[in-house]
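Entry: subunit A
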Amino acid sequence: MVPLYEWLLQGEASRWVVDAIVKLFGMAWIHIQPESVAMVIAALIPVLIAFGLIQAVAGGSTYIERKVAADIQRRVGPNQCQPSNFLGAVFSEAIERAGRPNARPGEKLFAKLAAPLVGVFKLLDATLGRWLPGLLIFLADGIKLIMKEDLVPAAADKPMFKLAPTIVLASAFGALAALPYSDRFYIADFNIGVFYIAAITSIEAIGILMAGWASNNKWALLGGMRSAAQIVSYEIPVGLALLTGIVISGTMSMQGMTVAQFGFDGAGWSEGWVWNWNVFSSPFMFVLFPVYYLAALAECNRTPFDIPEAESELVAGYHTEYSGMRFAFFFMAEYAMMCVTCAIAVTIFLGGWSTGFAPFENWAMQVRPGEINPATGLVATAPIFSIWGSLMHLAAFLIKTYALVFVMMWIRWTLPRFRVDQMMTLCWKKLIPLGMSCLVGVSGWMLVRPYVAEKYGADALNNATAGISCAVCLLSGIGIIWWFGFKKLSPDEQKSRKLLVEGNVIAQGTKF
Partner candidate 1 sequence: MNWSELSELLPVGVVLAAALVVVFLDLVIAHKDRYALPMVALAGCVLGLGSLIQNYLSLTTYYKQSPPWFSGAAETAAGAFNPLILGGHFSIDLFGFAIAGVALLAGALSVLSSAHEEDDSALSSGEYYGLILLAVAGMMLLGFAHDFLTLLVSLEIMSISTYILAGSRRDLKSGEAALKYLVLGAFSTAFLMMGIAFIYGATGKLSLSEVLIPSEQLVSSAFLIRGGLALLLVGVLFKVGAAPFHFWIPDVYEGAPTGVTGLMATGVKAAAFAVLGRLAFETFGPRYAHDWAWLFAAAAVLTMAVGNFLALRQENVKRMLAYSGIAHTGYLLLGFLVSPNADGIMLADQLQNAVFYLLAYALMTLGAFGVVGLVREDGRRLERLEDFAGLSKEHPGLALCMAMFMFSLAGLPPFAGFFAKFLVFKSAVDAGYVLPAVLGVLTSVASMAYYLRVVRAMYVDPVRATKPGEAPAGARCRYSWTTNLLIYGAGLATILLGLFPSGPTFLLR
Partner candidate 2 sequence: MVRAMHSMLATLLFWIVVLMTVTAATFVVVARNILHAAFALAVAFLGVAGIYIFLHADFLAAVQLIVYVGGIIVLVMFAIMFSAHTQEGTVEPRRTWLALGGGALVAGVVLAATIMLINRLQVPLAEANAHADAAYRTTASAAPGEIALGHVLLGEYLLPFEVASILILAALVGAVAIVRKETR
């Protein structure tokens, strides 16, 4: 855990980089103050990492989104952008030119060098291209967007028009810095972690309003205002959920919240099972999880809350007038925000980077909390894992996050859009009271817990908690299944369901 100020100025995240660069520059150019160069570079490294992350996140997410959409709509989706016919095309052409009679020597040399690469692309086609067909479409998209003309409407407020996408992207970008990717791979672990993310993402609304207004287009303006209203409203249930997470973990640090879900016993042995995660720690948290998830969905302006960009009403909402890379900024910000909100959900409710399998966690743990860390000689407050444990944690975190992102996409291609008033009603009359009562409930739970633990023993309490949570889980599961499977339908509902099934049958029979 590091205060913001420290992190900002000391490059806490990459201290070893500072040392390395100091040594390097110290030998090479003595007249340059090596520390200053090192400091600047050390400050830039996390930024570069985050920049790479946001591109990877946005690119990967767009690909997944297209595939999910295609799957739900029974289409094929992207499958043409294979390594050989995308990147390999330029080499193939070079080889072809070298074969011509009037080929220049340079071309021949290039073809000779490129020949083995064609084989590499063939190999890539057979592996990556088979597992993830069309994966490189995000690169193609990126190139297309960069090459496109950057239009600025004549009547637009030009400086603001140009600034707005940057602000939107920067706010999502800043949030990526504080995510707990794994126990040892992270950019920064701030003392006010969750709160920092809530703060930095709240700037997004300004950027969107700016974009809507600066476009000087009534659809854009309406979209921007709808979006800002939506974000400001849904920030409240999100804030309540974050607050509850803070109450239950007793810390705002993202790493601290994750470690708090390990359920360490007195001897430093991790319980670390799935049911130690916050979402199962009390029935209130179980109710709060969907509250947070819905609110997060709305904060990302995703269907069914994509009212700001409702294409049937507002063309494309606040980014109607944007093209090229500026449009891509909005797009990247949207996907980054999805990942950020889902990562927060994972951290607060689903155990962060914990794998949820206690034997593995205990095996991978090198220094237990409370033991002396041999590297520093101090008593460790947080567990330290082996490199394999860290890698598994990274995988667990990404899998959990992308599972939630997948559900977001699933919802997008399944549900229709809310009306504005329905959206506001859901927030102010349903989610906020529910979130507020959950906050009170969890606080009460935290108050009562020690007394119960004292009277009946901690084990009994844990079992009872897990039992209640599982019962709630089971009951709601049964309820959902009953609602969709066994509920007696009204004639109208029967008709629409029949139509749905028939439509699916027809679609299944169709060949693409």
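In this section, a contact is a pair of C-beta atoms (placed from the backbone, for glycine too) under 8 Å apart; a residue touches a chain by one contact, two chains touch by 3 or more; residues count from 1.
Picked so that all candidates are chains of the complex that A comes from, given by their letters.
Model, not experiment: these values are computed from the prediction.
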Selected neighbour of subunit A [touch, this complex] from 1 or 2: 2
Sites on subunit A touched by candidate 2 in the complex: 1, 3-6, 8-10, 18, 22, 33, 35-36, 39, 157, 160, 190-192, 195-196, 198-200, 202-203, 205-206, 209-210, 213, 221, 225, 228-229, 231-232, 235, 239, 252
